[in-house]
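Shown here: the complex without one of its protein chains, the others still in place.
Take a look at subunit A:
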């Protein structure tokens, strides 16, 4: 079962049997009802974020008006221009991009050899390593934040991208190894053996045979790590003290303080932070199901 899923990840939304054109009426009615149900489900998930977009287009005082109105009284589009021209915002955006990209690169480079080794080979300590990975999965940077702070303080790495990159990489490694391990395990042994018989080295097998076959898993692991690092909050809140080194999630809070409340800017910044991630997710939506099938649901 799992061998087939990796070679050709299950794609429940591939081409569907369209049925013949003369569908019976009850069937069509059922599909219509389901489509209506779909709209309701979609609405439930999207509605809060629609409010967010609308709030980003209001004046800040309109966000807090009684009674609240659904649509902005004045459509204020230049909040976005204002944000994108704000040097502080651009610095936060830069930090988020550097940290998310850096963590992702490290996680992928580190997880691939580890997952390949544990999935395709037997050696003393393999079980212990997998257990260690599982235990890491349970550690959240949140509960270790005091320890992390003290460690990076000793290393003189408070306020550095490096500290955030290493933390995000370390705490997302387990999930990436987990997913890739599942993918590597489900590739038929014969594929690897044929390559070995052709004289390929272990590294050659990994690079030329295994990696291309695990592409959906790689995509899933990459996107997951990127998004987790992009959205990380507590460690950045604690380690990044200089305003220009903060990532978006932390920096954005400056829009709402005891002294001034720029709700419009807060929500415009939120929209800018959320939209790229939603697009990334939408692009891999098909892989997402395949990736989770072979990766964690074996």
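In the analysis below, a contact is a pair of C-beta atoms (placed from the backbone, for glycine too) under 8 Å apart; a residue touches a chain by one contact, two chains touch by 3 or more; residues count from 1.
By definition in this document, contacts and distances are computed from a predicted model.
Visitor: Choose one: "GGDEF domain-containing protein", "Succinate--CoA ligase [ADP-forming] subunit beta", "ABC transporter permease" or "ABC-2 type transport system ATP-binding protein". The correct choice is the protein name in UniProt for the chain not shown.
Guide: Checked against "GGDEF domain-containing protein", "Succinate--CoA ligase [ADP-forming] subunit beta", "ABC transporter permease" or "ABC-2 type transport system ATP-binding protein": the hidden chain maps to "ABC transporter permease".
Visitor: Out of A:170, A:215 or A:254, point to the residue that touches the absent chain in the complete complex.
Guide: Of the listed residues, the one touching the omitted chain is A:170.
Visitor: At which residues does subunit A meet the chain that is not included here?
Guide: 1-2, 5, 10-13, 16, 31, 34-35, 37-39, 41-43, 45-46, 48-49, 51-52, 55, 63-68, 70, 106, 109-111, 113-114, 116-127, 129-130, 132-140, 142-148, 150-151, 166-167, 169-171, 173, 177, 185, 189-190, 193, 196-197, 199-202, 205, 227, 230-231, 233-234, 238, 248-249, 252-253, 256, 263, 266-267, 270, 273-274, 277-278, 280-282, 285, 288-290, 292-293, 296-298
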